[in-house]
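Could you have a look at this structure, given as structure tokens, before my questions?
Here the complex is missing one protein chain, while the rest keep their positions.
Presenting subunit A:
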Amino acid sequence: MASPAPATPAPTPLKVNLEFSGGMELLFNNTKNYTIEIPATTSEHTPTLLRHLIFWIRDNLLKEKPELFISADTVRPGILVLINDTDWELEGELEYQIQNNDTVVFISTLHGG
């Protein structure tokens, strides 16, 4: 009996908590909180980064108007992103490597005040 090809075991998916507020929730079925599972690696076997997460969100959660969420391959300017309650600008922004149980918050500042 031939032994099976030494396939790399599929890594356990990552659980990520998402929160949309400041008006962002309107693009997401008016729901503020989601818990999702996302593969730990991309199809190129590289670790899943925040860059991949936002496109995953666009393709899987976003209900309308993707241009209000993503603009030119990043989050639209004017949307604040926090990773585990820290400004994403301190965490490498799009290059941040997603960890299991991360909480990522998107807050729109574009709504009236």
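We adopt the following convention: a residue touches a chain if its C-beta (ideal position, glycine included) is under 8 Å from a C-beta of that chain, and two chains touch if they have at least 3 such contacts; residues count from 1.
Criterion: contacts and distances are computed from a predicted model.
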Identity of the absent chain, which is to be given by its UniProt protein name, from "Cytoplasmic tRNA 2-thiolation protein 1", "Cell cycle checkpoint protein RAD17", "Exoribonuclease phosphorolytic domain-containing protein" or "Small ribosomal subunit protein mS29": "Cytoplasmic tRNA 2-thiolation protein 1"
Residues of subunit A in contact with the chain not shown: 21-23, 26, 76-78, 80, 82, 85-87, 89-90, 105, 107-113
